[in-house]
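Here it is, the structure in full.
One chain of protein is taken out of this complex; the other chains stay put.
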Amino acid sequence: MVQKKVGVLGATGSVGQKFILLLSEHPDFELYKLGASSRSAGKKFADAVKWRQTATIPAKAQPLVVVECVASEFKDCDVVFSGLDSDVAGDVEKAFAEAGLVVISNAKNYRQDPQVPLVVPLVNTAHLDMVIERQAAATAAGKPKPGYIVCISNCSTAGLVVPLAALQASFGPLDSVFVTTMQAISGAGFSPGVAGFDILDNVIPYISGEEDKLETETQKILGSYQDGAFALQSDIRVSAQCNRVAVSDGHLACVSLKFVRQPAPSLDEVKACLAAFECEPQQLGCFSAPKHTMYVLEEPDRPQPRLDRSRDDGYAVSVGRVRPDNILDYKFVVLAHNTIIGAAGSGVLIAETLLAKGAL
Amino acid sequence: MVQKKVGVLGATGSVGQKFILLLSEHPDFELYKLGASSRSAGKKFADAVKWRQTATIPAKAQPLVVVECVASEFKDCDVVFSGLDSDVAGDVEKAFAEAGLVVISNAKNYRQDPQVPLVVPLVNTAHLDMVIERQAAATAAGKPKPGYIVCISNCSTAGLVVPLAALQASFGPLDSVFVTTMQAISGAGFSPGVAGFDILDNVIPYISGEEDKLETETQKILGSYQDGAFALQSDIRVSAQCNRVAVSDGHLACVSLKFVRQPAPSLDEVKACLAAFECEPQQLGCFSAPKHTMYVLEEPDRPQPRLDRSRDDGYAVSVGRVRPDNILDYKFVVLAHNTIIGAAGSGVLIAETLLAKGAL
Amino acid sequence: MVQKKVGVLGATGSVGQKFILLLSEHPDFELYKLGASSRSAGKKFADAVKWRQTATIPAKAQPLVVVECVASEFKDCDVVFSGLDSDVAGDVEKAFAEAGLVVISNAKNYRQDPQVPLVVPLVNTAHLDMVIERQAAATAAGKPKPGYIVCISNCSTAGLVVPLAALQASFGPLDSVFVTTMQAISGAGFSPGVAGFDILDNVIPYISGEEDKLETETQKILGSYQDGAFALQSDIRVSAQCNRVAVSDGHLACVSLKFVRQPAPSLDEVKACLAAFECEPQQLGCFSAPKHTMYVLEEPDRPQPRLDRSRDDGYAVSVGRVRPDNILDYKFVVLAHNTIIGAAGSGVLIAETLLAKGAL
Partner (left out) sequence: MVQKKVGVLGATGSVGQKFILLLSEHPDFELYKLGASSRSAGKKFADAVKWRQTATIPAKAQPLVVVECVASEFKDCDVVFSGLDSDVAGDVEKAFAEAGLVVISNAKNYRQDPQVPLVVPLVNTAHLDMVIERQAAATAAGKPKPGYIVCISNCSTAGLVVPLAALQASFGPLDSVFVTTMQAISGAGFSPGVAGFDILDNVIPYISGEEDKLETETQKILGSYQDGAFALQSDIRVSAQCNRVAVSDGHLACVSLKFVRQPAPSLDEVKACLAAFECEPQQLGCFSAPKHTMYVLEEPDRPQPRLDRSRDDGYAVSVGRVRPDNILDYKFVVLAHNTIIGAAGSGVLIAETLLAKGAL
């Protein structure tokens, strides 16, 4: 198969670097264009970037000359991944989409846009139908394929919604969900991110905007797509408390939840449902799809970020300590790798899904 | 005033060391006897201990010769603080009490004993009346004063119950409380405690027995003492999830709660109530009593363990981010210094309260 | 005694905050003026600062209105402490000195200036004679007292030179010194300082400019002042390797050294010399002077940053593991609190010394 040409916006940033790592040896994609600020444009990537990944700079990325983030530079790309900061992502991504490009964005700007799918690929790839249908309609009308944006969810939301979606698919809607997160510092990016002096021997019980994202993005992701529009699952109530902890990668969350249906399913049913859940990219045979969407761990003290974040290369979610809750129905702990399934990897898996569905 | 003679059991352990630090320069107490295992007995304390505190070994403790934990050695002590591990505390503390000694214990063994007060000194010093009344009855009957045990609560419970008690005192009973803790490693003691390899770049979402303690101890501490017996507040439902994080000292907890009374008090009323709460040791002028029982912080990202754990020398509790909860009534973050108000300092403050009430 | 009026430049930064903490309850000094950038000027300090100290903002500092760092605003100050960054310190401090003010600066700009004393107050307060003599000369000539700058040394140099100075005072000059540092992240300041993602589970074997400072500042500090000029101790060779480690406060250094005099003094002589060393501020009875200039620890695994950095409130230096070296003469480990004796506290102790010598 001919590889699709891909571009990365914000290539020197933390999310951009991760995109490059995941795409540089990818069988379906050819790393083709790297975009960054005008400060970096014109330099070879290896010279422009302050590389901070544990793997070395991929050989394919090193010689690429960084360009500015303008659509004309990326016109040959089949898909463009955006790791841009939200202060510039809004204008740039819109311009790219209007120029007919497919943009998969990690920025928050368009996540609540009713015309933009907000996709966690382990959960709601069905939402991609909106853009697939539009492309089909344009093709049928003899028009050029329209550009569009697909949003990757917030990193902490990505982990939470996977067990929620699985449970709802089997047992009907949830009524309420408490979630307290303990989030890794890589989620805050590099420049400057979380200061070492602030997080050493400490927990910061606040992440700006994060609790709101968990509450609102969950309703969109778990909502349905029908007749050209997204319907929020507005009756699921989510209450979030978010904390930053001294962990490099891997967002952990303590969750308590209640089903609408009463009596609730049994503990064994709940565990079996979580373990059996299979996401669409798995079914489609996507390259990066996890072997298991969710690992249900029985050890009393798991999942742990350092030990479990890299299951299935960070594309799987781990759930543990599933047990009855004495106020709601059940409680458990969920772990997701925030820079893989919670960010760049999610974008790659969305692209693979689009490709598998013939939409790239 | 003549200082009361005090002893410390388990003097070489983590809780014992903290007792010694707090008692060595105390105006009311004279560090008089140090007890430890037979391995240490007979040695000078400075030679017996592997000291791990940031302050140096108090001059008064250094030359004391460690004795075994038998009541006869401590017969001249007015009060004995026990930092013994639970595997030996049961028998030793019982023997001490039967020998007529007053034991203030950090061990879990007798916390649920209906004849033993379980006291968080910022909350329920009224429970000390049980032992004070018994002493008075014995005196009235011409009998010698009976020995007794007072239990210090679990370290994470100590922080949680302070705001709960304040709110209940003003607004009536609580219906339900969710609490997710992020607990410091000092709470696990020294030998071996939490391994560095296990906690570096990690969170451990499990502390053996801890969630159960939070749920059950809360009901006893918030319960009442009447007619010689403790009545649990059995209708308050507490659901806990406990985590160990890479923090040296200071247990942080994210709390959501609901009042029985509906409509609930206003946000301003809640904050004002927390800030105004005054514990009995404050009113009695106890030496170690905090200036404020609770600090209500308005900064969006506080309290933080490293910055706030030592307010009022670790005897005060800090509460922050008080805000409405979209499922229950309110949510907030609470921080308490686990080795001060959550352990040894709590014991010292209990002793000061007993002294102020004429019961030592 | 009437308190001297003091100002702090760069009051909202990390060093400035520490100055304010140390000065706010100081018996000799009255916190009088706080200077910061124009962004902060005009605001109350409590509103202008992002406070990151473990102690709360001192009550005296909170209501002070921040001013810009111009000399006219500070004309009533008897001494001004500068925590300015080096990119602005050069011009500002020069202007202050030219306006007749006494500036004690933590910036690196004038440390190598032959007209500026570079002082570690545990070591070379004799260098302050240069400015004292000039003042006396001006007074004798009927002129107004001239302003001047005194520089605080680099934070890692401050710890190293104390044992070196002690040994040289007893045993004559040193020939060569190897030093490998493990430095705390507070040494890098707050904005942004060391990123958490860079230092968690890591060591950074490089601190820009630091090794050079250790090598050159040591020669000036250990040099002499005579006849109005500083003479470097240029024949002491220092080879430094500097590392950043995941420690909040406290710079640790492994040192190996060789005396010119051979045979070298005995191990017992070396230890006794270090333990007996007494700095001039101690002899002058300065308020912040340590009780012991150097603690010589005999435990095999000390000093440790967390356990020993706060000896004598961070004004003392700790030395441990003094033992023969099989290439040079001796090796040992030295620890100094980088934000106290290595920065702000050093400045305060310099001011106390000037005051004790009648020069303020």
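The chains carry the letters A, B and C, assigned in the order they are written, with residues numbered from 1 in each.
Quick note on the criterion: a residue touches a chain if its C-beta (ideal position, glycine included) is under 8 Å from a C-beta of that chain, and two chains touch if they have at least 3 such contacts.
None of these values were measured; they are calculated from a predicted model.
Undergrad: Missing chain touches which shown chains?
TA: So, spelled out: the chain left out of view touches A, B, C.
Undergrad: Considering the whole complex, which of C:307, C:322, C:341 or C:355 touches the chain not shown?
TA: Reading the full complex, the residue touching the unseen chain is C:307.
Undergrad: Touching the left-out chain: which of C:60, C:145 or C:321?
TA: Missing-chain contact among the listed residues: C:321.
Undergrad: In the complete assembly, which of C:247, C:264, C:296 or C:354 touches the absent chain?
TA: Per the contact definition at the top, the residue touching the missing chain is C:247.
Undergrad: Sort through B:92, B:199, B:273 or B:341 and give me the one touching the missing partner chain.
TA: Going through B:92, B:199, B:273 or B:341 one by one, B:199 is the residue touching the chain not shown.
Undergrad: Which of A:89, A:128, A:200 or A:238 touches the chain that is not shown?
TA: Checking each option in A:89, A:128, A:200 or A:238, the one touching the absent chain turns out to be A:200.
Undergrad: Just the residue numbers, please: which parts of chain C touch the chain that's not shown?
TA: Listed in rising order, the touching residues are 176, 178, 180, 182, 200-206, 208, 215, 237-239, 241, 243, 245-248, 252, 254, 256, 300-307, 320-321, 325-328, 331, 333.
Undergrad: List the residues of chain A that touch the chain left out of this view.
TA: Chain A touches the chain not shown through residues 52-54, 56, 200-201, 248, 306-307, 310-311.
Undergrad: For chain B, which residues touch the unseen chain?
TA: Answer for chain B: residues 52, 185-186, 188, 190-201, 246-248 touch the chain left out.
Methods note: only the chains that are shown with their structure count from here on.
Undergrad: Work out, leaving chain B out and holding the others fixed, how the remaining chains group together by touching.
TA: In the absence of chain B, as far as touching goes, the chains form one piece.
Undergrad: Between 0 and 180 degrees and rounded to the nearest 5, what angle rotates chain B's CA atoms onto those of chain C?
TA: 180
Undergrad: So how far apart, in whole Å, are chain A and chain C when each is placed at the average of its C-alpha atoms?
TA: 48
Undergrad: In angstrom, rounded to a whole number, how far apart do the mean CA points of chain A and chain B lie?
TA: Computed value for the inter-centroid distance: 43 Å.
Undergrad: Where in chain C do residues touch two or more of the other chains?
TA: Counting only residues that touch two or more other chains, chain C contributes 52, 200-201, 248.
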